[in-house]
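With one protein chain held back, the other chains of the complex are shown just where they sit.
Each chain carries a letter (A, B and C) given by its place in the written order, and its residues are counted from 1.
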Amino acid sequence: MVHVKTTINGQPAEFLVPAYLSLLDTIREVVGLTGAKEGCLDGNCGACTVILNGRIVDSCLVLGAEANGGEITTVEGLATPDALHPLQQAFLEEAALQCGICTPGFLVSAAALLKREPKANEQRIRHWLAGNLCRCTGYDKIVRAVIKAEDMSSQLSKSKAKVAAKPTAKSSASPKASSVRSSGRSGSGRK
Amino acid sequence: MVATFEPKKTYKVIGTRPIRHDGYDKVTGRALYGADLKLPGQVWGAVLRSPYAHANITRMDTSEAEKYPGVLAVVTAKDMPKAESKMVDLGEGTVNEKHEVDRIMASDKIVFRGQPVAAVAAVDRNTAEEAVKLIRVEYQPLQPVLTVEEAMAKGAPIILPDLVGDDLGEKVKKTNMAKHFRHEFGDVEKGFSQAKHIVERTFKMSMTHQGYIEPHNAVAMWDEDNRLRIWTGTQGAFAVRKQMAGILKLDESRVKVTPMEIGGGFGGKIPVYLEPIAALLSKKCRRPVKLVMERKAVFESTGPAPGGTLRVKVGVDASGKITAAASDMKLEAGGFPGSAVGAAAMCIYSPYNIPNTTIDGWDIVVNKPKSAPYRAPGAPQAHFAMESVIDELCEKGGWDPIDFRLKNSAKEGTRRGDGVKFGSIGNVDVLKAASRSPHWKSVLNKDTTDGKKRGRGIASGYWFNIGLKSAVTLSANNDGTVSLVEGSTDIGGSRASIAMQAAEVLGIPALDVRPTVADTEGVAYNDVTGGSRTTYATGFAAYEAAIKMVEELKARAARIWNQDPSDILFKDGVFSAKKDSELRLNFKELSKKLGETGGPVTVTGSVDLSTGGGAYGAHIVDVEVDTETGKVEILRYTIVQDVGKAIHPSYVEGQMQGGVVQGIGWALNEEYFMTKEGTMANSSFLDYRMPTTLDLPKIETVIVEVFNPGHPFGVRGVGEVPIAPPIAAIGNALHDALGVRLVETPFKPGRIMEALEAQSKAAAVKPKR
Amino acid sequence: MHPFAYVEPKTVKEAVAALSKYGDKARPLAGGTDLLVQTRAGRFNLDAVVNLKKIPELMSVKLDANGLEVGAAVPCYRVYEDPKVSAAFPGLIDAASLIGGIQIQSRASMGGNLCNSSPSADATCPMIVHNGVAVIAGPKGTRKVAIEEFCTGPGKNALAAGEFVVTLQFPKPSPTFGAAYERFIPRNEMDIAVVGVASSVTLDAAGKTIKNARIALAAVGPIPIYAVAASEWLKGKPANEASIAQAAAMAKAAARPITDMRGTIEQRKHLVEVLARRTLTKAIERARGK
Partner (left out) sequence: MPVVFLPFNLRKYAGGARQVVVTGKTLGELIAAMETLYPGMSAHLLEEGRLRPGLVAVCGTTETRQGLRQQLDEDTEVHFIQAISGGA
């Protein structure tokens, strides 16, 4: 057993872990936070992404023992008691999740990006998130949500005022039996 | 079910985009998925799987594992109830009972690599995983049979000795062919004789996996009354109950299944895999046992989409009318019978009106994992073949691909490939919308400055969408909100789309209907979340329940106001008395007064529906190919799809985009790359190359709404149609870019380079004129 | 996983002692992105994992007049996020910034990539063309091995029992040096190279003639291949398309690939030629200061 003293989502934590236990299993089984998910156990899906000492890592590829003296942020640590993280709010409003299993990993990865590059463009966002797999959404709404969160964050920091975050309500009447509605290439194109 | 509802001109809730009810739990990490469950006293299991694809088990010794410190139970097929070789219905069509039990845990013979042979429960996961390695199994390896051609060849090793095949209604023994069926309408010989252009091509496809990010999981616990409880990520708690009862020979009422949040399914989480094993282990050690499947096992031993060989021949007359079509589809069932070839046959000609058709379908057993439904099962395969041939015919005849499809489009009354007439369908509307889309109208510059080639492709796709059984309970709360209890696992926002349909009827905001997905004892029977049925059928049940609730509330208002119930009106969310205009209460106000009117208000809606209104999509894609490496980039992609009515448009778009991206993966890189020993060589997310966010552009969506008369709001199934056209659309775009016709999936770079090389060789040997 | 002990030495000496004690039942841990996957898959049955990241030498990046010295456990991002390193060692940067995704780059090290000794390693070939040397510590003291001589087979290398790589040294490139690494993968990220090619050139002052060149090939043989003949041939040749084409053809001849799930022999040979041409072109552009 390895003695680990660490900080998780701002709270000090101290525990013993078997040396072989991954940081993912440490967080899930020992600490009891199950937001980080197991998807592949070989660093190829990003569902277990957490921030360790300021960098995003696949927690399945880190030993729990290595967290000793470190600082960990998981999806559970993104919101404050008063408000969701802008990314969380944007993911909800933009319907950027379907089954939701990859969502914690995406949120943690994107939060790290926004912190260091608050105005990352679409291409940079796609590059940064390439280590996170999503099989439900096709990524389109995820990328849109991250861009929206960037805007929300910059407005927040500008005004310091509370942004009223209401869902966009687009009620579309269908007077005929048949109607057509398009959602297109708003925002920056990739190429 | 007859809809007693006129399509409304405007809706208050339907068509809006509220935040989904389960959203907060899912963005904060609170939502509990199967692997997140931790019961008091819970222990872990691990499964030993066969390293061979085809073998006899000759000996098994579990003694070392049983002695390993921390081990609580070891099970093998001997612990399973004895299964007979007879057909039973476990909710997903009929299956051979012995096959189903052997699929869970092999008793005597291995028919696919990764098939479970034993399992261990231990104090923790690592101990279980270490202990399972100590089980000694001796195998007599047999020659694996890996393609439909090998399986059907004379003298091929027989995979299932007890299989009785059905060859056009005749019984066949000692065969790998589980089924051969035929649909035949009109006179194809005559049809082809009328054709000016005939194209015939054979296509090959590899197995592909649904690729859900959450691995399979299960927790099982037996109690002292011999009742079994299961917690699992599944597409259908009742389907799990039925399978468990059948496999373990229990009364269904002894099994209670709690569906946890589910991390993707796409059809792959309908069959049970770990649940019976967890149950056996729990029975033996009398502790709750949890199993989580490792990713490699998810690829090797769960149910991919079938690969196979498809031949399509289509004839067109000089005017551009299709005169005949004939097709053979041989799909890989995997180690046990049951590929999606029947569904493929229903889809293959569905975009078209063809007077003379034949379809021959074969379900072939091979030494690969038993295939399972994968999003519109069979449709991507069928449409890849058909739409590629249609593209070639358009080129031959010089027809615009949309004009050609419009000219030959299926309409209400047209016959499907299996002879059934279509009801109200929207293929024409979809094609017209596609032709008006900004994408189709844009000009693609086909050559680039860096020598890359670009092309545009289009393809149609169809899925019939299923209906089946759903039930919903609504209870009015005295604060004006309504609790909704349903049994459809929410994989992609269906709590919202179901609640919204109730809210629309009740005249209250979407978020005032609070949906809960219940366990098998908390709600009446519900079929699986699958077949694109959930928003359609469970939404219909919610609508029915809401109608009943309005009736009940009218009665309560009548009681409060001393009016006759038939004199109470409900319009725009307000209850009023016909005979006294002063008497008006909206839903919320009335809810607060229910205390003295005769107990809580609770109602149920229950439906058993026919097809969910078949639906069409037309997809347009631009690709760019690096002709030096064969690498393909998707430059632009537009989905046009008839959804009947978009209840929550964001999640409708999400289904369309997600389905397409799975289709893009299928087209470009995803495959079961099998070694000659029958091992999937690329059984990881590293080498099973699903698209990452960097591999895609934004995916444009055009929602077409052609009212489905079978649903009060006109809903059609949405989730499956979008995976039907992409492979063909991309293949057609590659043909446009390169001039080569790709007939085997995936269109991986090496394969594209080989096609280009063959093209240049062919050009070189052509005599110059 | 087989339950193992976790050792966290603070000095090279302690690490040597720990690794010697457990022999082949111990493995050093740098980024862990290969080690933990392989251990989980049952490739090793370990009694101890020796975390090298608390040893200062293994975690430092030193750039001075002599060149660059990168600790063997330094994660990729620290290499490519350092603007000075990135300006002087473009080939290394090309590799460090495409290993895995951002999460992997937070952990994976070039030293670990080298010691994992996969033929398809993205960092090894760029290190070869940057004339890299591995500084190895072990029970018998310290020794140096040129990167091109480090790997001996798939997963095998020059390290003897109890030895590990401490740092990677690279001589300071001349102002007319340029290098590039490209790999071919079917996706745009998160893939193993079907083929990778690293090239470097040193031009004359006028930027017209190739004084020195090195070409190295990934995933086309049992080890990363230093394409000696092609590299030597380029010396003294004009830095033009014809020379590049000839060298690329020679590089192709040096490839000894196999067919597997990632590609076929023919495809890989062809890709070597394409990528050799592309990386030589880019290396020359970089050498010319473009």
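Methods note: contacts are C-beta pairs under 8 Å (C-beta built on N, C-alpha and C of every residue); 3 or more make two chains touch, one makes a residue touch a chain.
As the structure is a prediction and not an experimental result, all values here were calculated from the model.
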Result, missing-chain neighbours among shown chains, is B
Per the touch definition above, residue among B:70, B:423 or B:522 touching the missing chain
B:423
Sole residue of B:169, B:398, B:451 or B:599 that reaches the chain not shown, by the stated touch rule
B:169
Of the residues B:530, B:617, B:630 or B:725, I need the one that contacts the missing chain.
B:530
Please identify which residue in B:293, B:343 or B:674 touches the non-displayed chain.
B:343
Which residues does chain B use to touch the chain missing from this display?
1, 87, 89, 92-94, 168-169, 181-185, 265-267, 270, 340, 342-343, 346, 373-377, 418-423, 464, 466-468, 528, 530-533, 608-611, 710, 719-720
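One rule holds for everything that comes next: only the chains that are shown with their structure count from here on.
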What pattern do the touching chains form: line, ring, star, complete or other?
complete
For which pair of chains is the number of C-beta contacts greatest?
A-B
Please work out the Cα centroid separation of chain A and chain B, and write it as a whole number of Å.
27
Return the distance between the CA-based centres of chain B and chain C, expressed in whole Å.
43
Between the Cα centroids of chain A and chain C the separation in whole angstrom comes to 32
Among all residues of chain B, those touching at least two other chains are 126, 686, 691-692, 694
Multi-chain contact sites of chain A, meaning residues that touch two or more partners:
18, 20, 41-42, 44, 127, 130-132
Chain A residues within the chain B interface of the complex
18, 20-21, 25, 28, 32-42, 44-45, 47, 74-76, 78-79, 84, 88, 91-95, 97-104, 107, 125-127, 129-144, 167-175, 177-185, 187, 189-191
Residues of chain B defined as touching chain A within the complex
7, 9-12, 15-20, 22-24, 26-33, 35-36, 38, 125-126, 210-215, 261-266, 292, 294-295, 426, 429, 433, 436-438, 491-493, 635-636, 645-646, 648-651, 653-655, 657-662, 684-686, 690-694, 696-707, 714
The answer for chain A against chain C in the complex is residues 2, 18-20, 22, 41-44, 46, 49, 52, 55-58, 60-63, 65-66, 109, 127-128, 130-132
